[in-house]
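Before we start, here is the structure in question, set down as structure tokens.
A single protein chain has been removed from this complex, and every other one stays in its place.
After this line comes chain A, so read on.
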Amino acid sequence: MLKSTFLKAVAATALSFSTWASAQAVDLQFYFPVAVGGKAAETIQELTDAYVAQNPDVTIDAVYAGSYQDTVAKAITASRGGNPPQLSVILSVDMFTLIDEDLIIPFDDFLTTEEDKKWVDGFYPAFMENSQTGGKTYGIPFQRSTPVLYWNKEAFEAAGLDPDVAPATWAEMVEFGKKLTKKDASGNVTQWGVRIPSSGFPYWLFQGLAIENGATLANAEGNKTHFDDPKVVEALQYLVDLSTKDEVMAPGIIEWGATPKAFFEGQTAMMWTSTGNLTNVRDNAPFKFGVAMLPKKEQRGAPTGGGNFYLFKGASEEQSKAAVKFVQWITAPEQSAKWTIATGYVAPRAETWETETMKAYTADFAPALVARDQLEFAKAELSTYQNQRVTGIFNDALAAAITGKKDAATALKEAQKQADEILAEYR
């Protein structure tokens, strides 16, 4: 009797001791989206598992949360329900929205040493534009991309163009496009010159044109847009003219998702799309292809895109510290290289490109370097307060102009007026 009581007491002590020990381990919940094909989700899980294996004092619950849209919706809903994740990957452009909702905290509080500050400076400045505001760092670049031009070398050769030279200017793109646009006997187009998809989020690729023409779509404070800037109007006119006047691009809204397939099928000789498609094109294009920077008007230019790490409010001091440590680890060269090779996302730190793994990869596959080199000319992706709504208005204006329902100037002027009404309260 006495013995069994004693045993029970021992067991109970042991049990409570073991739960006490595991309570000492910091628990983190981490939401991530997947926006490209390939092995993105598996790679994140692998990396997380590797980190937990090396650091027994941390447990990380990596939650696949759907698309970018789903992830931000889940994170906001969970926070409102009092159960926020400690860490999440969300679009870099949602920074102002998350600040406005009072859901995130800057990384600065946890990056106190000189070494930490140097670490922040190690990211490409183009990526940091969408990650910092008011002198604070709210986002750490992770799955970042930028649009590039892909071209079909065999189609170039067939049209009598040099297969190794991509158009470098707007005028050249039209000129090449005219040579590349092929029609059959009854006058139907069988191959278009170029394809700039405009479904879903037309603002992103259009922003490439705007930047090349020397325009900025929104200020760094995220409270003023410049949609009706004459340079933006000119850029939109160029885009509209591609299918109406120059007839080198299919008319109407062009589907984003079907664009790589149209390229593989020979429906178009050139396409603009994300570097996130690099691995896809490499695996599936049945012809030799090239990758180039977007053509220039006044300057080269492209927007950045993709997702950042954010720290959420409501975490304990230990949790936030552990989360920052994990972010530092996963963006470190070896892990970052693995991630870039698995997905095609642009490694956000120069030192990653210096690793042996990346050198071997780029030696074998030079197009991967184009995105990195283009970063020098890249600018922040359009991002404002109430971002989804403001970009939504802008998207509607672009769609109206592309489908010929409104002329470029009117559409953009109306969009600017609507955006002003929304953003006035943030100035």
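Everything that follows uses one rule, which is that a residue touches a chain if its C-beta (ideal position, glycine included) is under 8 Å from a C-beta of that chain, and two chains touch if they have at least 3 such contacts; residues count from 1.
Assume contacts and distances are computed from a predicted model.
A chain of the complex is left out here; the name its UniProt entry carries, from "Sugar ABC transporter permease", "Alkyl hydroperoxide reductase", "Response regulator transcription factor" or "Heme exporter protein C", is "Sugar ABC transporter permease".
Screening A:Ala250, A:Val324 or A:Leu412 against the full complex identifies A:Ala250 as the residue touching the chain left out.
Screening A:Ala25, A:Val189, A:Ala220 or A:Ala409 for touch with the missing chain picks out A:Val189. Of A:Lys136, A:Lys288, A:Lys405 or A:Arg427, it is A:Lys405 that touches the chain left out of the display.
Between the chain not shown and the residues A:Ile76, A:Val165, A:Ala220 or A:Ala409, the one that touches is A:Ile76.
In the complete assembly, the contact with the undisplayed chain comes from A:Arg389, out of A:His226, A:Lys321 or A:Arg389. Think of the hidden chain as still there; on chain A it touches residues 69, 73, 76, 97, 99-103, 186-189, 198-200, 250-255, 257-258, 261-262, 265, 267, 386, 388-389, 392, 395-397, 399-400, 402-403, 405.
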